[in-house]
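Every protein chain except one is present and positioned as in the full complex.
The block that comes next holds subunit A.
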């Protein structure tokens, strides 16, 4: 009898657990204010202490970093931490290296399991628009003093601060994402006449003429609108938005506008081009590999780190030795191109441990806001600093006479709006490549884009 009762209770408990569904529509934004406020006072004191010496702080902290240049390389990061430990010997930093394929899953799983890292290195779309918006991050406004505010570019800083004024990312470095062409093949195809090689720009008309010329020369797909996942999706967004002057979101970052006539026209033009294919079997990383292998002659996923990459050949060359020329995305006037920016920096998860938060802030101040640590930290990223000076030290000549870097810096004038902080960003990113897959499968462009915008705006409204 007892067994029956026990079995009944167990079955009942299991049934109840099945019914205990969990919702995802209710926001808990209030927790952000209530959890971060007390830390503010405490860490302000710490930051001040840190500036006055602070070497007596003792804590074990964890840093998770995405592969931002050499910040994904253990040897480089170990060296940076060794320098940090000379000033702060009591702070032990353990590093975990993430990749862009599984990194978000690892972080989200850790968050769910209450095992989030203390520090994380990435961009505002994650630190501000995602984890910050969910109230998981510590407000870093207290370590952002007036000197920092005057030194850090305003456009960068605004992306790191949410609408309520909370700073969820302390920025370190930035770049402009661009595209690249196989210059050698373009020359063979007589397509360089359509390219302004000196300014690295071209018009939309010239872009399609060049594509046709290379296609006629090689008889193969010239470029691929990759869409198997979100990896490198800034490239497809920038390509489509720039062709006819479309935008991805509104200026206030409140809603998605990819269903505009300009964007639909751009997608349709890409669909109609024989030289360009929609490929649902590759993502940005695969596209880069195919470009380096000489299979594709245009890469829509490119930046300075790729241009400097010398894994398989000298920097600036494909595996077969063809010359790679980085280019801004084509636009109607060529000079009105708007490039997607990448901003990377540090955020601190609110793990309710004041000592660790304190230590994390000291780490950030050393790496991103000190004359001693910041130059090496930026150089390790292989990107550009987010300020001309750090605590008075000049950073403009950071890369010395590295010609590629100074040449690449000409693209920085085309940095566009940092719209990745629009609410619902994670859902919008996923819906974007799904939309491209639909288009690539033959779906009507307007219908697919309307569906995408509907999904993205629904996520933004939640």
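In this section, contacts are C-beta pairs under 8 Å (C-beta built on N, C-alpha and C of every residue); 3 or more make two chains touch, one makes a residue touch a chain; residues count from 1.
Note that in this section contacts and distances are computed from a predicted model.
Visitor: Considering only the chain that is not displayed, what protein name does its UniProt record carry among "ABC transporter, permease protein", "FdrA domain protein", "Multicomponent Na+:H+ antiporter subunit B" or "Lipoprotein"?
Guide: Going by its UniProt entry, the chain not pictured is "ABC transporter, permease protein".
Visitor: Quick one: which of A:56, A:75, A:112 or A:146 touches the chain that's been left out?
Guide: A:112
Visitor: Going by the contact rule already stated, which one of A:142, A:259 or A:279 would touch the omitted chain in the full complex?
Guide: Going through A:142, A:259 or A:279 one by one, A:279 is the residue touching the chain not shown.
Visitor: Given that one chain is not shown, which residue among A:96, A:353 or A:427 touches it?
Guide: A:427
Visitor: Tell me where the left-out chain touches subunit A, residue by residue.
Guide: Here the touching residues of subunit A are 18-28, 31, 104-105, 108-109, 111-112, 114, 134, 136, 220-221, 227-229, 277, 279-282, 290, 293, 295-296, 426-427, 430, 433-434, 437-438, 440-441, 443.
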